[in-house]
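Sharing a structure with you now.
Removed from the display is one protein chain of the complex; every other protein chain stays in position.
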Amino acid sequence: MAPTEKELEAFRGEVKAWFEENRPPEPDFLLPQSFMEVGTDEQFYFLRDWQNKVYEAGYLGMAWPEAYGGRGMDQAWQNVVTREMVRQQVPFMVNTIGLNWAGPLILMMGSEEQKKRYIPNILSAEEIWCQGFSEPDHGSDLGNAQLKAERDGDEFVLNGSKIWTSLGRHAKHMILLARSNPEANSKYEGLSFFLAPMDVPGIDVVPIKKMTGEYGFNQTFFTDARIPASTLIGGEGNGWKVAMATLMFERGASGGQAGGHAQMQRESSHLIDLARRSKRGGKPAIEDPLVRDQLVKFVMRERSVRLNSARSAHKALTQDRPHAISISGKYLITELTREMNEYALSLQGTNGAFYVGDPGAVDKGLWHRAYFNAFSATIGGGTSQIQQNIIGERVLGLPKS
Amino acid sequence: MAPTEKELEAFRGEVKAWFEENRPPEPDFLLPQSFMEVGTDEQFYFLRDWQNKVYEAGYLGMAWPEAYGGRGMDQAWQNVVTREMVRQQVPFMVNTIGLNWAGPLILMMGSEEQKKRYIPNILSAEEIWCQGFSEPDHGSDLGNAQLKAERDGDEFVLNGSKIWTSLGRHAKHMILLARSNPEANSKYEGLSFFLAPMDVPGIDVVPIKKMTGEYGFNQTFFTDARIPASTLIGGEGNGWKVAMATLMFERGASGGQAGGHAQMQRESSHLIDLARRSKRGGKPAIEDPLVRDQLVKFVMRERSVRLNSARSAHKALTQDRPHAISISGKYLITELTREMNEYALSLQGTNGAFYVGDPGAVDKGLWHRAYFNAFSATIGGGTSQIQQNIIGERVLGLPKS
Amino acid sequence: MSEKVTISFSEEQEQLLEVAINFARDKSPIKTVRALIEDDLGYDGDIWQEMVDLGWLGVALPEEYGGIGLSLAEVVTLAEPMGRHLMATPFYAVTLTGQALLAGGTEAQKQEWLPKLASGTLGACAFYEPSGEWNLGAPDAVATRDGDSLRLSGSKCAVVNGAGAEVLIVSLLLEGAPALVLVEKGQIPDGALRREVSIDETRRTYGLSLDGITVPASQLLDPARTHEALKHIGKVGCLLLAADMCGAAQAALDYIVEYLNTRKQFDRLIGSYQALKHPTVDVLCAIESARSHLYYAAGEFDGPQGDMAVRMAKVAAQGALSFAGDRAIQFHGGFGFTYDCDAQLYRRRAIWGQSQFGDSAYHRQRLAAMLFDAS
Partner (left out) sequence: MSEKVTISFSEEQEQLLEVAINFARDKSPIKTVRALIEDDLGYDGDIWQEMVDLGWLGVALPEEYGGIGLSLAEVVTLAEPMGRHLMATPFYAVTLTGQALLAGGTEAQKQEWLPKLASGTLGACAFYEPSGEWNLGAPDAVATRDGDSLRLSGSKCAVVNGAGAEVLIVSLLLEGAPALVLVEKGQIPDGALRREVSIDETRRTYGLSLDGITVPASQLLDPARTHEALKHIGKVGCLLLAADMCGAAQAALDYIVEYLNTRKQFDRLIGSYQALKHPTVDVLCAIESARSHLYYAAGEFDGPQGDMAVRMAKVAAQGALSFAGDRAIQFHGGFGFTYDCDAQLYRRRAIWGQSQFGDSAYHRQRLAAMLFDAS
C-alpha cells in the first residue's frame, strides 16, 4: 500500500538522522565520484563496506521482494532514502551495476533460481557486478558484438574481449552480451546474454589508464573461458532484447532499481558555491554579471531535468510524445554535467593550472577530474551523438541516418 | 603596373570626395539592402540610375578590359573604390549578378562576341542580369536541375521553371543551367549553361512574397521558350563545370568581379551604434556587461573574416589547407550576419514588437527585415548545412555524408 | 534543488486542457490564422463568443465577481493550446486586464468590471511606452489632478486589442509615484488609438495618445495596491506568454518534423541528415524543458517559488520558440524564406513575445538576484 505523505515525512526524519550519524568519516584519500572511477583497493573496500552497512540498516532494495533479500515495500520509501543520500552527499553505492541494471533485469526476466542466487548478494555488496557490453572495435555498435560464446554441452566457451569493464577486478559476475550464433539471419539474432562468473579460468582483467591519469576501467580478455549454460538469461539467441531491456534500466527509462545513489553529483549548487569562493578582480565571482547569467542558465537546465521527471507523472502533459522525457534524459544530464564542470575551471583564475595532487588545486582538483570524467557519460552507454539519433528516430519518427 | 600605396592614398581622397558629393539623396521609400530585395519599380530605377552614374564616373569595372567598357587598370584601384562605397554606405550596385558572377564568367570563358555583346551593358546597368539555377523541387541539389533545353537547329527550346530569380522582372538576361541531354551518362554531363535572353515569348516571371512581407524573388516559368544556340557558354554538356565556376565567383572564392559593393552591410559597428541608442534599465545598453560581452564576440568574428582575407595574401600562412579560407567564407559571414541582426532585436526592448511601417519601429524596422533577409544568404547558394559538408569534404578530406 | 519536486496538476486542469486542445485545433486551422491576418478586427467574433460561453474568461476570477474561481494554472491549460494553433482572440488581453483589476482595483471597480470581463466585455492594458523599457513601475506618462479629475498625458504603445476594449488599464505617474488608472472607451478621443504594425501579424496592437484624456479620480485604482498589482501583472504576463510560446513552439516543431519526413534532397529524406536531425532534437528538448517549467510555474504561481518559476518559464519558452522558429525557417530551405511558409509565423510570434514583459537576459538578471543574493 502506498504510504501517506505524512508517513513519508516522518520516515524522512528517521533516515536523515541515521545518515547523519552513520556516514563514514572522510578518508585520507580522494574518493571517486562514481563506480566507474574506483581505481584502488582502498577506495573499493571503503565503498563496499559502506554499501553493506546501508543495506544492513534496511535502506537498500526496500521495494525488492522479501524472498530475495528486499523488504517488499512501496518504492516511495526507497525514494525517500535515495534522495536523502543525495542531499547529504554520503558516498555512493558501489555495486551500481548490480543494484541498477543487473538486479532489475534478473528480477524482470531471470529464473527463480537466478533470483535466489544473485539478488541478495547484490544488495549486500558481497558480490559485485560488472558489465560486458562494449568491445574495443565496436564502441557504440552494440549489435555488432563479436565476443564468441560457443555452446559445448551445458557450457559456453568464451573467446574475445570486452572493454570499459568498471570494477572488473572486483566483480564476481558480469552481465555479458556475446555472439552465440555467428550464422544467424541477422547480427541481432546471433546474440545471447549471460550472467557470467568472473572467477573461471581464462578471464584476464587489465586496467586501463584514463585521461584523468587514474584507473577505474579495464579491458577483460576471454580465452577459452568456460561458463555454465545456466547463466544464460532470456534464452539463447535473445541477447539483443535482453541488452535493450538492460539499457532501459541504464538510461533510467525503466524503473525497478534497488535505490541508493550511484554517483556523487556535481550539481549547480556546488558550482554556485565555487563562484562564491572564487575571486574576479578582487570581488567574488558570483558578483560578476556574466558569471551570474551563466549560472542561471545552468540552474535552469538542471531544474528542467528534474521538472521533466515531475511532469512525467501526468499523462495529460506528455500525451504528444510520451517517451520524449525518458529517452532524452541521459543526453541532457550528461552534457549539462560536462559543461558545468568545464565552466568551473574558468572560475578558478590562475589556479585552474593545478591538478589533483597539488596543494594549490581548487577543491583538490575535483573539478578538473569531474570534467574529464564527465566524458565517460557523454561517450559511454551510447555517445551524445548516438543519443541524438535515438531521440530523433524514436521520439520524432525521423528517418535513420 | 601595381600602384604604390601613396598613389592609392591620393586616389582614395578623390574617391571619397566624389561619393560624398554625388551620393543620391535618401529617397522617401525604404531602400532594399541587396539586389535580392528589390521589390518595387521605384526602388529598381533609383538603383539602376545610381549604378549608371558610378560607372560613368569611371568607378566600376576599372580592372576589366578597355575593349569591353572597362578601364584595364590594376584591381587595387577598384578595391579602393569598393571599400569607400562600403565605408560611406552609399546604395549598392544593383546589377549584382552581372557585375560579380555573369561578367567574370563571360570574361573567363565567353567568346569574343559574347564579351563584346554583354560586358559593357553589365557595367552601365543598361542590361540587368538574373540567375536561373535553383528549381522548385531541387533547392540545394543543383546537379539535379530538370529544366529542359532541347536543341532544335540553332535554337534551344526551354521548358520548366526556375525559382528565386531576383530581379527577374527587370532582367534582360539570365545565366541559366538547364538539362540539354536527359540521356547522358551522369546527371552532371547532361547539363548546359546559357546566357539566356529574358525577352523571348514563353517566359513568365511571377513574384514571390518573402517572409518579410515584401517581394524581390520570382519564379520564372518557361513554356516552349526559344533561345539562340549562340547563347551557350562553355559548350554543350559542360554546364556543370560552368556552374561550378560561377559558384566560385558567387562565393568570392574566385576574383575578377567588376567591383562596387553588392549589399548594404549590417556590420557590428551598426549594432554597437544601436546598443548606444538603446536603453536597458534607464542606462544605455552598451553599458550592460552582457551586451558588451556579446558585442565583443561579434566584433571578433567579423574581424576574423576580414583578417582571414588578409592572411590569404601570404602563402606561407595558408600552406596546410590553402582553400580553407575561401571555401568557408560564405558560411562564416552569412551565419554571423543572421545572428547579429537577430541579436539587434533583443536590444530594442518593448519596441522590438514593431515592424517596418510602424513609426515606433526602431530604425524603421530595418533590423527585423535584415534578420529575415539574412536567411536568404544562409539558405541560398547552398545552405549553411551544405556549406559545412563542402568544407568538411573539400578542405578536411572527410568522406561524403 | 535536491529536494523532491512535484508538479501539481488538477483535475480541472486536465479537463480544460483536453477541451482546449480540441477547441483550438478545430477553430484555428492555419488557413483561418492566415485569413485573420488580413482581417481588420483580427479575430472571429463567433469563436470569441463561444469561448465566452464556455466561461473561459472567468476561469481565474473569483466567483463573487462572476468568475469560476479557479486559478491561473487552469488558464495556462487554455493558453497553451491557443498558442499552439496561433489562435487570435482577445483572450490574452482580457485575462490580463482582469488580473490587473483583481490585483489593483478598488472594490467598486472590481464589482463593476470583473463580471463584465468574465462575460466577454473587452479590456486592454496600456503599459508600454516609446522608451522601450520593461520596468512597469517607471512610466513616463503622467496624470495630473484637476479637482476631482485626472488629466492624462503621454503616449502608450503595444496596447493589445486596444481598439475594441471597453476598458483600459493605464500605468502612469501621479504625483511622482506609479499609479494605475482605468480609462473607459468613451473617454478616449477619436484618433487617439492608432493601429500599429506589429511584428506578429496575428496580433492587433495599438498606440494610444493620452493627451486630452480626462477621467474622474474615482477611476484611479487602489493606490495602496499599485506596487503589488504591478508585480502581479508582470507575473501574469510572463505566465501567459510562456504558455502561448510553449504552444507555438510545439507547432513549429511539428512543422519541422513534417517537412523533414517528407522532403527529399539528393534522393534522401532530409530528416536522415544529422545536420537537420540533431538540431531538431535540440528543439524538442528545449520544448520539453519549457513545458516542464511552464506547468511547474502554473502550479506554483502563488507559492514561495512562484516568481522564480514564472520567470524561468518565460525564459525557457522564449528560448524554445525563438530557436524552433529560426530553425524552422532555415530547414525549409528556399520555401522557408517565403511568406507562404508557416515558419515565419512562429518566428514572428517569438519576437513579439520577447518584446513583452522582459526578455531572457532581463529575467536571468532578476533570477540571479533571487538565486544568489538571498540572505
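Every chain is named by a letter (A, B and C) in the order it is written, and numbering of its residues begins at 1.
The criterion applied here is as follows: contacts are C-beta pairs under 8 Å (C-beta built on N, C-alpha and C of every residue); 3 or more make two chains touch, one makes a residue touch a chain.
Being a predicted model, the structure only gives us computed values, none of them experimental.
Among A:67, A:184, A:211 or A:313, only A:211 touches the chain left out of the display.
When the omitted chain is restored, the residue from B:53, B:226 or B:297 that touches it is B:297.
Looking at chain B, the residues touching the absent chain are 79, 83, 86-87, 267, 269, 272, 275-276, 286, 289, 292-293, 295-297, 299-311, 313-314, 316-317, 320-321, 324-325, 328, 331-332, 385, 388-389, 391-392, 395-401. On the side of chain A, touch with the chain left out of the figure occurs at residues 134, 138-141, 144, 163-164, 208-213, 217, 278-282, 290, 342, 345-346, 348-358, 360-362, 365, 368, 372, 375-376, 378-380, 383-385, 388-389, 401. Even with one chain removed from view, chain C keeps its contact list with that chain: residues 273-275, 278.
Here, only the chains that are shown with their structure count from here on.
With respect to chain A, maximal separation of chain centres occurs for B (centres as means of Cα atoms). Centre-to-centre spacing of chain B and chain C amounts to 40 Å, using the average Cα coordinate of each chain. Separating the CA-averaged centres of chain A and chain B is a span of 54 Å.
Chain centres here are Cα means. That of chain A falls 42 Å from that of chain C. In chain A, the positions touching at least two other chains are 289, 293. Multi-chain contact residues of chain C (touching two or more other chains): 273-274, 361.
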